[in-house]
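Only one protein chain is missing; all other protein chains are in place.
By written order: A, B and C. Residues from 1 in each chain.
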Amino acid sequence: MTRAVIGHGPLPKEVRDLPEVDMRTSLASSALPNPVLTASGCAASGRELDQFFDVSSLGAIVTKSIMVNARSGRATPRMAETPAGMLNSIGLQGPGIDTFLDKDLAWLRERGARAVVSIAGGSVDEYTRLAQRLRHVPDLTAIEVNISCPNVEDRGLVFACDPYAASSVIAAVTRNSAPGIPIFAKLSPDVTDIVSIAKACIDAGADGLSMINTLLGMVINPDTMRPALAGVTGGLSGPAIRPIAVRAVYQVHAAFPEVPILGMGGIRTGIDALEFVLAGASAVSVGTAIFN
Amino acid sequence: MTRAVIGHGPLPKEVRDLPEVDMRTSLASSALPNPVLTASGCAASGRELDQFFDVSSLGAIVTKSIMVNARSGRATPRMAETPAGMLNSIGLQGPGIDTFLDKDLAWLRERGARAVVSIAGGSVDEYTRLAQRLRHVPDLTAIEVNISCPNVEDRGLVFACDPYAASSVIAAVTRNSAPGIPIFAKLSPDVTDIVSIAKACIDAGADGLSMINTLLGMVINPDTMRPALAGVTGGLSGPAIRPIAVRAVYQVHAAFPEVPILGMGGIRTGIDALEFVLAGASAVSVGTAIFN
Amino acid sequence: MPVQIRGEVLSLRRAGSYHVLTLTAPGLPELTRPGHFVALSVGGDNTGMLLRRAFSVHRVQSRGVYGGTLDVVFAVLGKGTAWLADRHRHDVIDIVGPLGRPFSLPREQVSCVLVAGGYGSAPMFMLADALRARGCRVDVVLGASTEDKLFGVLDAKRMAATLTIATEDGSVGERGRVTDILPAVLKRVEADVVYACGPMGMLAAVTKQAEEHGAHSQCAVEESMACGVGVCMTCVLPVIDDSGVTRMVRSCVEGPVFRGDRVRWDDVGTIPADCVGAPVMSGH
Partner (left out) sequence: MPVQIRGEVLSLRRAGSYHVLTLTAPGLPELTRPGHFVALSVGGDNTGMLLRRAFSVHRVQSRGVYGGTLDVVFAVLGKGTAWLADRHRHDVIDIVGPLGRPFSLPREQVSCVLVAGGYGSAPMFMLADALRARGCRVDVVLGASTEDKLFGVLDAKRMAATLTIATEDGSVGERGRVTDILPAVLKRVEADVVYACGPMGMLAAVTKQAEEHGAHSQCAVEESMACGVGVCMTCVLPVIDDSGVTRMVRSCVEGPVFRGDRVRWDDVGTIPADCVGAPVMSGH
C-alpha cells in the first residue's frame, strides 16, 4: 500500500494500488503512519520479514497471539491449501509471555517498529494475567485480544462465539490494562450474529474491533481418506473468505459507526484494502497474502 | 461422477474421477441410481441443462426454491465473482408453486427425471401451504426445505439461524406432507452451532439434511465505491466455501451418524464429491460448478 | 442447441483498442446466427475465476482446415479479459455456444440501419451479411468515444450502403454520439428496422428514436451473467410480454436480443412495482 511495504520479499506484491496520499490513520488513540498492518500469526514478531522490507514502515506488526506459558501447538500437518485459501491449525505455538517480552517485543522496540500485541488464553484468568503482564510495557500501539480460543473452563466453548464469554474476557483485559492503551477485540465470523458479539465487546470496554479471524473448515485428503490436518479442523483464511470479512465489517460498522475497526480477511492488493476501508475499516491487516 | 453426467456442456467438467462402480445410493427412503444431484437454484428445473446432457441420468434435479406466489426477485446486479467463488442475490425469483407444478415439474416427470422439490417461505404458514400443495403430487424423490429465508413475521430473522424457528418450519412441513416422502432440511452455515440447528430439524421430523447453503458475503466495487450487488449482501458459493461445507457435514454426521446428508458447497470434481462422502454425505449436489 | 467445444487459439490480434480472437470451433458455425453469443472459460486450471465470460459472435467460418472457426472481439475490462488478451497460439479455451436468441430477420426486403457503440459492432457484420442476402438495404452507424474504440470501420464501409460515424472527441466522423446522428440516417434511408448493440443508455435512446421514426428496433443487451444458459436468474431485466405484462426475463436465453419497445429501459436495474411477482407494498 505504501511503496515501502512492497516488492522486497514475500509480502503482498500488489498491496500498492492505493493512491500515494497521506495515509495516516489511527487505531483508537494510537496514531499510525499508514493503515497497513500484519495479521496476527502471519508475521511472527516481524523479525523474519525485516529481511525483506523495513518492518518499521508498516502501520504496525500485530504479533502472533501469545499465551502465558510456552506452548508447543498442534501436531503436523498443520496446513492445507484450499481454493483461494488455506486452512491452518497451528494451535498457538509460542514461547509464552515472558520470553516474548524479553526477546520479540524487545527486538521490535529496538527496531523502531510499532507493535500491536495479540494475547490469547484458555480462561478469563489467563487473559487477566496477560493484561497485567503488559500493563507496564511501554510503547504498545494496542492490545488485540484473540478471543477465538476454547474456554477450558466451559467445555471448550470458544469465547468469541458467546456474547457473555466474550464480554467477560474483554472486561478483564480492559480492567487490567494500562489506561489509554487501545484494546481491540478480535471477532470470529463463526457466529450467527456478529453484531451482538461486537456489542458485547464494546459494552465491556473494547476500544475497537479486529475482524475477522478465520472460519472453521476442514479438508479430507482423498488419497489417505483422512482429514488433511492432524488437528482435523482448521481455520480458513485467504481471498476465499474476503466477501465474508467485508460483510462482517460492513454490518458491524453500520451498527457502531464510531468504533474503529481493523479489517482483515483475504487482503492481497490495495484494491482489496480499499474495499475494507469502504466497508468501514480504519486500518487493515494482511495475513495469508504474506505467504504468497 | 457417472460418465453420463459430464462433457456435454456447462456442467462440472471434472466430476468424473470416481471409480466406475455401482453408484446407487438413497436419500432417506428414496433410491437414486447415482449420488450426484444439482443444487437448488443452480439448475432451474432441469430443462435448460437437458440440452447439454441427459438430466434423467442425474441422481435427481433439485429444483429452484419455489414459493407460494410468483416472485420477481431482487434488483440487478445480482451477481459478483469472488476468488474461487461468487456472490448471488437472486431473491428467489420464480413463478409460484402452481405454475411450477404445471410447467416445470410436469416437464421433469415427462422427461423421466427424478425431482427433489425445494420450497421456501416467509412464514411457517407459507411452508405449510407449500407442503399441502405438494401432498398429492406423485413421484417426488424428496422435498428440500430451504429455511435460509427471512421470517417476515419475526423481524426478518432467518429460520435457519434459530433452532426454534427452524424446528417450527420443519414440523409444519412434515406434518402436512404425504407420509413416506423424505423431507430434507437445508441448513445455513451462518450459525454459531450448526449441530444444534441440525438437531432441532431432526427432532422436528426431518428425514435428512442438505448442507450447506451459501454464506452471507459482500463485495464493494472499487470503481463505484458502492456494493457490487443491488441487494448489498449476497450468498457466497463455489470452491471457496468447500472447506466450510466439509467441516459442517463432518460435524453433523459425527453427531447424527444415522441421518442422511446431501452434501454441497464448492463441488467441482469427483474428488471433491468423494471428500463429502468421506465426511459423511450420502449424496452430493453440484451448484456453482454448473456455471463453469 | 448449444455445444461445448475445446477451442484452440489460432490467432489473437489487436484492432484499435480491441482484441480479435480466432478459435477453432468445429460444429459451432453451422448453429450460429447473427446476434448469438458464446461463453468462454477463462483463467485455466485452478483459477479463482469460476464464471465464463460472454462475447458476441463476431464471425464464424465453417470451411477450412480447422473444421470451423469462431472470432470474437473484446475489450480488456477486468481479470478475465486480461487473461484472454494474454493467450498464445495453440492455447486451449473452452467454448459454450451458440447461446441466446439471435436477431430476428425481416421477411421482406426492407431498409435496415445497424447501430453500434464500441465493440457492439462485433455481431453486426454477420447480421449485415444475412440481411443483404435477403435483399435488404443495410446502412451502418458506428459510434465510440474515440477512433481507436471503433471496431470494423473498413468492413462496414465495404458492406454498408452508407456508413456514418460519430466519435465523442470528433477524432473521426461527427463529433458526438450515435444518437446525435441516427435520426437523420433513419430519415434519409427510410429505415424500417433498426438493429442496435451497445451500452444500455444507447439502446434506450436508439429504441426511442426508432419509435419516433416509426421503425422496429432489435437491441442486443449486455447484462452481467453467471451461467449464460438460463439456470441461475442472474441476468434479468424488465420486459413487457405480448399481453402487456412486465416480467423479469433472462437476457441469456430470452435475449440478448430484444425488441426495443418491449424492454423497460428506464427500469433496468430495478424491479418495477407492476412487474409479475414484485414485492407487495405494505403500509397504508
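Assume contacts are C-beta pairs under 8 Å (C-beta built on N, C-alpha and C of every residue); 3 or more make two chains touch, one makes a residue touch a chain.
Remember, predicted model here, so these are calculated numbers, not experimental data.
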| item | value |
| --- | --- |
| Shown chains that the omitted chain touches within the full complex | A, B, C |
| Per the touch definition above, residue among C:6, C:79, C:101 or C:208 touching the missing chain | C:79 |
| Contact residue for the chain not shown (choose from A:70, A:157 or A:255) | A:70 |
| Footprint left on subunit C by the chain that the document does not show | 43-49, 79, 82-83 |
| Absent chain, residues of subunit B that touch it | 83-84, 239 |
| Residues of subunit A (touch criterion as defined above) contacting the omitted chain | 7-10, 13, 41-44, 48-49, 51-52, 64, 69-79, 81, 83-86, 88, 90, 93-96, 230, 238-239, 288-292 |
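The rule is short, and it goes like this: only the chains that are shown with their structure count from here on.
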| item | value |
| --- | --- |
| Chain whose Cα centroid lies at the greatest distance from that of subunit A | C |
| Innermost chain by mean C-alpha position | B |
| Distance between the centres, which are taken as Cα means, of subunit C and subunit B, whole angstrom | 34 |
| Subunit A-subunit B separation of Cα centroids, rounded to whole Å | 34 |
| Mean-CA-position distance for subunit C and subunit A (Å) | 47 |
| Per-residue overlap in subunit B, given as positions that touch at least 2 other chains | 83-85, 238-239 |
| Where subunit C touches two or more other chains, by residue | 48 |
